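Below: one structure, written as structure tokens.
Yeah, one chain of the complex is gone here, protein chain that is, but the others are all in their spots.
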Amino acid sequence: MKDASLLSFVTNERVRYADVDKMGVVYNGNYLRFFEIGRTELMRHFGIPYSEVEKQGYLLPLIEAKIVWKGSAKYDDVLEITTLFNSKEINSTIRFDYEIRVDGKIIVNGYTVHSFVRADNFRAVKPPSFFLNKVEEIIKTKHI
Amino acid sequence: MKDASLLSFVTNERVRYADVDKMGVVYNGNYLRFFEIGRTELMRHFGIPYSEVEKQGYLLPLIEAKIVWKGSAKYDDVLEITTLFNSKEINSTIRFDYEIRVDGKIIVNGYTVHSFVRADNFRAVKPPSFFLNKVEEIIKTKHI
Amino acid sequence: MKDASLLSFVTNERVRYADVDKMGVVYNGNYLRFFEIGRTELMRHFGIPYSEVEKQGYLLPLIEAKIVWKGSAKYDDVLEITTLFNSKEINSTIRFDYEIRVDGKIIVNGYTVHSFVRADNFRAVKPPSFFLNKVEEIIKTKHI
Partner (left out) sequence: MKDASLLSFVTNERVRYADVDKMGVVYNGNYLRFFEIGRTELMRHFGIPYSEVEKQGYLLPLIEAKIVWKGSAKYDDVLEITTLFNSKEINSTIRFDYEIRVDGKIIVNGYTVHSFVRADNFRAVKPPSFFLNKVEEIIKTKHI
């Protein structure tokens, strides 16, 4: 975690009745919602809220996602969602990694890969300069 | 049901794992999804698919909804969703009524009230003439 | 709000991408999830967490719900959910009222009515004494 290019952020989210299925644990599809919450709050924390990305005319749809279950979360559990963003991995796409813990124990990890697309035509484009500049600025600030 | 102004349609939908909560029954919020399926298929059946409403520049957001539970639906049950539309009740708003059955027994009924709004400015407007004309045509055709 | 029998609690919840539909506003069915969050946090605040209700062998399914829309909530809005519980309205059922605000303006209000049922046989029962005693204790404490 000493890598200066690595940004991380932790956010908490409580499991609701709406989230669990008849096994009494969080339904599998809902973890992508928790991943969304994790990366949204990381981006907000570092000064690039996702709403700003949209204001600039871009969207960030998923092009790949992976989820690995090590355990399960029950109703009313508080999930600790750790999101990681490695600026070294910025290519034509960007990637976020996630670890979800309950009581300090990892129950799920995974990642999502996103492409920037123009909101007006849904065409994939390279990460725009406003985004790259902001990330560079954040990394520099961390160094000092 | 002999009222010529009354349109009705029945559609089926299977309960998925994603829909049930830890009580083993459909989570309450999901019934509004089943109401959506009911009115969408009624509109399609009578020749006014909702996608056509949007193409004409309108949206149909809910302004009121009521749900009454008489029973519950379990995983893998097939819901029989009956949707009713009474053209006499077209005012500044329109209304759909719903009955959801499992094995012939009503488990939920309710209604939704909708306003037409312009898609470009989200302003409420009266039901547009393309909609009123189409409904009139459907009612007439039923008479013959 | 001077009625001693009236309990109220405010909780906040941010609108996620998962919550909005193609109109760009919260999908109608998701408001029942926000109502759940409201009453769950009210119950927790006053010392009767819903998980305790289940531990005592009871469930609290909805038997009626109503939602009225006055406006809409957009992506990334923070909802202010006010939940009200009037202990005078405890009968064979209990009722919660809700007001959801964005930037101080009510966009949705509504209510849910619940029945206590035994978890083992799903039979409706009167509000159990552990619940009634706790509510009475809360009301008394407010008086002092």
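All chains are identified by letter, namely A, B and C, in their written order; residue positions are counted from 1 within each chain.
One rule holds in what follows: a contact is a pair of C-beta atoms (placed from the backbone, for glycine too) under 8 Å apart; a residue touches a chain by one contact, two chains touch by 3 or more.
In this text the structure is predicted, and so the values were computed from the model without any measurement.
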{"item": "Contact residue for the chain not shown (choose from C:Gly29, C:Gly110 or C:Pro127)", "value": "C:Gly29"}
{"item": "Positions on chain A contacted by the hidden chain, ascending", "value": "23, 25, 28-33, 36, 59, 61-69, 72, 112, 122"}
{"item": "Contact footprint on chain C, counting only the chain that is left out", "value": "17-18, 20-24, 27, 29, 75"}
{"item": "Touching residues (missing chain, whole complex) on chain B", "value": "16-18, 32-33, 36-37, 40, 49-51, 75-76"}
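FYI, only the chains that are shown with their structure count from here on.
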{"item": "Chain at the geometric heart of the assembly (C-alpha centres)", "value": "C"}
{"item": "Cα-centroid distance, chain A relative to chain B, in whole angstrom", "value": "36"}
{"item": "Mean-CA-position distance for chain C and chain A (Å)", "value": "30"}
{"item": "Where chain B touches two or more other chains at once, by residue number", "value": "23, 29"}
